[in-house]
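Every protein chain except one is present and positioned as in the full complex.
Our next item is subunit A:
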Amino acid sequence: MSASIYRLVYYSRNHVALDEVAFAAEVDDILAKSRANNVRDGITGALMFNAGCFAQVLEGPLDVVEAAFERIQQDERHGEVSLLTLEPIERRSFPNWAMGFVGMSDETASRFAGVAAASGFDPAHFDGNDLHTILRNLALEEERQAA
């Protein structure tokens, strides 16, 4: 029997209050490191973020997903982590690691467009998936409150 693949989705509040340049650098950093960790662990997924929050989907074998989530929990750059789902799945929704910016302001969106495009984030992966809608709405709500 092949090991089951699990999907974990969480949503958290951003604790790093930085100016945009520093924030972009921070996000670059997070992306680079999670890519390296995730390639090593056989994890795929997607990270969405904006000034207010992070929302992440992790897909992979249960033990590595748990270990990745534990590393994420110990990170001081965010807090109030809500675990939205943890469940076995038939197939991965994100066969490649992806990342996208979900924000309301066009200016910020364009700043992060490069990062998002380079990561191969394709919103189509989310289409028809309630998760996408939920995460997106949460993210927008968070940005509204942070503004």
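Basically, contacts are C-beta pairs under 8 Å (C-beta built on N, C-alpha and C of every residue); 3 or more make two chains touch, one makes a residue touch a chain; residues count from 1.
Following the convention adopted for this analysis, contacts and distances are computed from a predicted model.
When the unshown chain is looked up in UniProt, the name that turns up among "Phenylacetate-CoA oxygenase subunit PaaJ", "ABC transporter ATP-binding protein", "Diguanylate cyclase (GGDEF)-like protein" or "NADH-quinone oxidoreductase subunit I" is "Diguanylate cyclase (GGDEF)-like protein". Touching the omitted chain from subunit A are residues 6, 8, 29-30, 32-34, 36-37, 40-41, 61-63, 65-67, 69-71, 73-77, 79, 81, 83, 86.
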